[in-house]
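Here the structure comes first, spelled out in structure tokens, and everything after it is commentary.
One protein chain is absent from this view; the other protein chains keep their places.
Naming follows writing order (A and B), and every chain is counted from residue 1.
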Amino acid sequence: MSPRGAACYRRRVPKAPLLAPPGPPTISFRWDGAPVAACPGDTVASALIAAGELATSRSAKYRRLRGPACLHGGCGTCLVRVDGRPNQRACLTPVREDMCVEPQNTYGGLDPTALVDQVFRRGIDHHHLVVYPRIANQMMQGVARELAGFGELPDAPPEDVAAVVDHAPEVLVIGAGRSGRALAAALTAAGHPPLVVERRAATALGGSDLPARLLAGVGVFACYPQERLWAAASEQPPVLHRLRPRHVVLAVGAHEPTIPLANNDLPGVVSARGLADMLEQTGRKSSARVVVIGEGARAELLASTLAAERVPPARVRKLIGARRVKGVQLEDGKILRCDLVALAPDPAPAFELAAQAGAPIHFTGAGFAPVVDADGRIAAGPAAHPLEAEGAQTAPPPPWTLWAVGELAGATTPAEIRGTVDRCAAALVRALAESPDPKDSHARA
Amino acid sequence: MTARTFVCRCEDVTLTEIERAIAAGLIDVEEIKRYTGLGTGPCQGKECLSALGRLLVARNLIAPAALRPFTARPPVEPVTFAALAAGATEHPEEPSP
């Protein structure tokens, strides 16, 4: 229970539901004090969007309303307070009966956007804002400090005892999405069941093809080549996992970058891919009017999946709405009314872990990606930082071989994704046969 | 409501702010990150970095082959101090000289 209970009992006007449930809702949780009905398999974000609750916070500088957007754990605006813990990603948090979910940084419903717009029509240059005179500068800094930050301090330290677990799997697969699962299945069939680590909770993973050795709800957060390990953690209970694999397959997919359009931050502007995946995982059906903004075959496919009209970004003048998106205004002045805008940009590979592992990184036109060979192998070792002195100590090569499948390996269509998985699985099986694990990897894991 | 175009929603960095940084002579992704704050919020650049890269390339400010991302600093997923504390191997009470 939050100490700032006032917000928790505010009366809310129920909004029109946007996503129909797959069956009668059996779970009830509290959002800003009011009950929200949800189904097993829902995340906080899917239940809130379904209920038409699109705004979850106000933004750092312009104080604009924001809400779940990427629906994939990759953006920073669906952060809510859950049972006294700040900054929980609504899109990755499974619903639980009676959980208390609160918006953050909202000032009890006050709307400062109009004031900010009035004063800072041309934008806020925080480096040169009210520098003179000194007394005004000091007052500005005081106000800025109060407005900055996001959630409030947690109510209490975690109750669960923290633990550390070491793993030394023969093959570590990071990500249990389509490509990660397919690869795990292929390796298992060849007698090399990998350890699969997935940041989403087990309850949020649909499908019947879950890998046998799965750590769900555990996010791999870094590769430390100098310490020769990968690190992962769960929040509840707090557990640190140290992973020392012989092979690492990155099946981490891609991020959905924003498309720079006017008012692209309105609540209700979401990722088309994220929305489609969310509907698939939760079994919900969209009853919302959706406009997809994007170009190319992928955007077209997503628009058809979402039964939405599609417009290319170049035709969009701006998105309209104040507290939530209400429509898309086109360059010719025409307005497409809608409840949700779904952005379908070219995805940007999730290159970060590969970069930490020392992979050479290049720009693909859509985003950054590691350089991979035809089998998905990545030539990676501890890379020197550009500012390290010549002759700085370099660590020995890492004790693992690094691979990529799926979108990280440059695939975009399901057929291409399948192709990267098949080639990587075949090459990995050959590599494992050529250099068998000296110890029983099951026993070590 | 004023129409604003966001490149980084975490830190509220608008296209106008990026354009001002470019006009001031900044073309290095690391410089633009530091001056505008882009990519330093809760998502650590997952949403905005590639959008910035596309913008720099589209405006011919940098050749695609020369474009590099800013450093992908750990952690790429949020991690609590509680979980990390469990992995301490040094004795935390060892006093420094």
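Assume contacts are C-beta pairs under 8 Å (C-beta built on N, C-alpha and C of every residue); 3 or more make two chains touch, one makes a residue touch a chain.
As a convention for this text, contacts and distances are computed from a predicted model.
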item	value
Which of "FAD-binding oxidoreductase", "Formate dehydrogenase-N subunit alpha", "ABC transporter permease" or "Twin-arginine translocation signal domain-containing protein" matches, in UniProt, the chain that is not displayed	"FAD-binding oxidoreductase"
Sole contact to the chain not displayed, among A:Gln226, A:Ser287 or A:Thr413	A:Gln226
Among A:Pro112, A:Gly151 or A:Pro360, residue touching the chain not depicted	A:Gly151
Missing-partner contacts on chain B, residue numbers	20-21, 24-26, 28, 30-31, 34-35, 40-42, 44, 71, 73-75, 78-82, 84-90, 92-96
Absent chain, residues of chain A that touch it	60, 85-87, 125-129, 131-134, 137, 141, 144-146, 148-154, 156-158, 162, 222, 224-227, 229, 231, 235, 238, 240, 242, 382, 385-393, 395
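Please note the rule applied: only the chains that are shown with their structure count from here on.
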item	value
Distance between the centres, which are taken as Cα means, of chain B and chain A, whole angstrom	16
Footprint of chain B on chain A - complex, ascending	59-62, 64, 66, 69-70, 73-77, 79, 87, 89, 113-114, 117, 121-127, 150, 157-158, 162-164, 199, 219-222, 224, 231-235, 238-240, 242, 255-265, 318, 322, 345, 348, 350-353, 355-356, 361-363, 365-368, 385
Of all residues in chain B, those that touch chain A in their complex	1-7, 9-12, 14-17, 20, 35, 37, 41-43, 46-51, 53-55, 57, 64-65, 67-69, 71-72, 74-80, 82-87
